[in-house]
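Shown here: the complex without one of its protein chains, the others still in place.
Naming follows writing order (A and B), and every chain is counted from residue 1.
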Amino acid sequence: MRILDTLGFGKIALTANPTRTLLILLAMSIGVASVIILTSLGEGARKYVSAQFETLGSELLFILPGKRETTGGLPPLLGTSPKDLTIEDALSLKRSRAIAYVAPVILGAAPVSFASREREVVIFGSSSDLKAALDLPMAAGHFLPDDDPRNAASICVIGNKLKKELFDNKKAIGEWLRIGERRFRVIGELSAKGQSVGMDLSDTAIIPVASAEILFNKASLSRMIVKARGKESLDKAEADILRTIKQRHDGDEDITILRQDSLLQTFDGVLQTLTWALAGIAAISLIVAGILIMNVMLVSVSQRKSEIGLLKALGAPTRQVLTLFLSEALMLSIAGGIIGVFIGLAGAKMIAYFIPNFPVQTPLWAIAASLIVTIITGLIFGSIPASKAAKLNPVLALSDK
Amino acid sequence: MIKLQDICRFFKVGDETVHALDKVTLDISRGDYISIMGASGSGKSTLLNMLGLLDMPNSGSYQFEGKELTTLSEEKRATFRRENVGFIFQSFHLIPRLTAAGNLELPLMLMGMAPKERHTKVKDALANIGLADRANHLPKQLSGGQQQRVAIARAMILKPPLLLADEPTGNLDTHSGNDVVKILEELNASGITLIVVTHDLELGERATRKIKMLDGKIIEDVTSEKPI
Partner (left out) sequence: MRITDYSLLALSSLKYSRLRTYLTALGIAVGIAAVVLLTALGGGAQHYMMGQFSQFGANIISVAPGKTTTAGISGAILSNVRPLTIEDAESLHRLPNIITSVPAIQGNLPIERGNRTRWTSVLGINHEVPDTWAMEVGQGRFLPNEPAEQARNFVVIGDTIRRELFPYTKPLGEFLRIGGERYRVIGVMKKKGQVLGLDMDDIVYIPVYRALSLYNRDSLMEIDLRYTEGYDEEQIINNIKQRLIERHGSEDFTITSQDDIIGTLGSILGILTAVVAGLGSISLFVGGVGIFTIMSIAVNERIKEIGLLRALGASRRQVTLLFLFEAAVLSGLGGIFGMLSGFGIAWLLHYVIPALPVNIQWDYVIMAEIIAIVTGMIAGLVPATRAAKMEPVDALRSE
């Protein structure tokens, strides 16, 4: 029998029972669509996170004071250590050819007040390099000037949320704020854009690092943010940092360097696994749909006994009967799969429409995998009813009413 | 007992209207033994379904013991069927999954009778038709005659006053057919109104009142003396 005829035969059988066929297609397409939608969400989350890291710049290195030898634990984010990281350390790093910017950072919290309003916020003591390293966009005014970071000027740049809390819609530039016990003049406002993972600067005030030393009465940096000259310089930058600091700290490598790209890889790995897990969970429903195909095919084999008997009486070999029923099952599962892919893609589009900031993206492997799985499902679950049909005794099959 | 007045029933087949029943008027008394005969399509089965409230007329009136039935709701009609009508079909219509006892039990279940009560009733009924030893057999394990006897017992288990049989012997050999007819006539003798639709002249002639139909009309209605 020619393939086209086989397909035609299957088509007639399937359209004879439209409700039944539609229900199976529904079941199959729900399974496939949920695989597509869930993997699209997972992939979207991955893209979202890497995009966030990307805006932060994947050429960033974070230097923390102190180190910890046990691997796997948290980096010493809160750590203090006896050998301080100093502004001088930061300046000395700038001499490396692999390093573009070094922003010394002193982190702290202090109450910020203007007129009768007060708010306790995070204070960033840093330098003009912070803007360059993190690529901070300004809403108004300008950032800290590019002068000697040891210069303790009484100026500050504020995040957009802090600005709103203290000034509402009034102009902030040029006003004097009180941070802790000192007064600072507002010279710039950060724009709402440029927020990213782990770096929310909207509710902060940024002051010169030397002013922060005075404010918090300490001469050690909380961390340094380093931007390498391009991704290919990252390794060299890391080596240079370690060498320089070791030299300056009497031979101690008492720092921890966190690389943006390794963090990204960790996140990426986690999210990739998550996406796979989601696909797997959704694929369970494909098995359920496969069981349904088998069930309905079995019913149709027993209802079409006389038809099978007739085919055999007309000289159809066992193999041909098998092929007929198997192709029917395959047509069902593949059609369901294709419909499911379209529903899934439409669903993903819809989610993308409702959550515009979230990059929903359907991975090609998910489409390919779900179609392959549907074919396998059709083959496996179709083969049992098909072989049952093929094995029917023609005489008995014909005599069955 | 039953008064049919100008009963009409028509079906639309394509553009044509087929009059299955055309102004049928009929009086039936309690205890009657009526045969309805006629060619295929003469409306005899429609008349039987009408009498059993399985079908509703398009116009006319159906009174049962003085009560008008054409205005009953579907749910009321169901109750009426359960309480007053027993049906017997040519193809027996036993449920293949249920045993003989199970099939007999069905009407009792539908009315919500307690299992204990049901079981004694079913047992008695099976004994009456001589199938006590076949209680747990499935229909396919019974002969045609046995199946029809089970169907009769099922129809009569709630002791309805009206028994409607549509070609009761049509699927049976002569011997089992005679058995079935014997049972039906015994029931009639005990006071039950029996109405039989049949092609079979011999069976038709046995009735005391013989109705002939053609094109939805009663063309002959003869009452004779009781046969011996």
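Everything below uses one rule, namely that contacts are C-beta pairs under 8 Å (C-beta built on N, C-alpha and C of every residue); 3 or more make two chains touch, one makes a residue touch a chain.
Given the structure is predicted, the values throughout are model-derived calculations rather than measurements.
*Asks:* Per the definition of touch given earlier, which of A:52, A:191 or A:285 contacts the omitted chain?
*Replies:* The one listed residue touching the chain not shown is A:285.
*Asks:* With the missing chain put back, one of B:39, B:95 or B:189 would touch it. Which one?
*Replies:* B:95
*Asks:* Pick from A:215, A:341, A:366 or A:386: which residue touches the chain that isn't shown?
*Replies:* Of all options in A:215, A:341, A:366 or A:386, contact with the hidden chain holds for A:215.
*Asks:* Which listed residue (A:8, A:111, A:230 or A:269) would be found touching the missing chain in the intact complex?
*Replies:* Of the candidates A:8, A:111, A:230 or A:269, A:111 is in touch with the missing chain.
*Asks:* So which bits of subunit A touch the chain we can't see?
*Replies:* These residues touch the chain not displayed: 19-20, 23-24, 26-27, 30-31, 34, 38, 65-70, 72-74, 76-82, 106-111, 119-124, 180-181, 200, 203, 212, 215-218, 220, 222, 252, 254, 278, 281-282, 284-285, 287-289, 291-292, 294-296, 298-299.
*Asks:* To test your reading of the contact rule: which positions on subunit B touch the chain that is missing from view?
*Replies:* Counting only subunit B, the missing chain is touched by 49, 52, 54-55, 74-75, 78-83, 85, 87, 89, 93, 95-98, 102, 106-107, 109-112, 114-115, 154.
In this section, only the chains that are shown with their structure count from here on.
*Asks:* Just the number, please: Cα centre separation of subunit A and subunit B in whole Å.
*Replies:* That pair's centroid distance is 73 Å.
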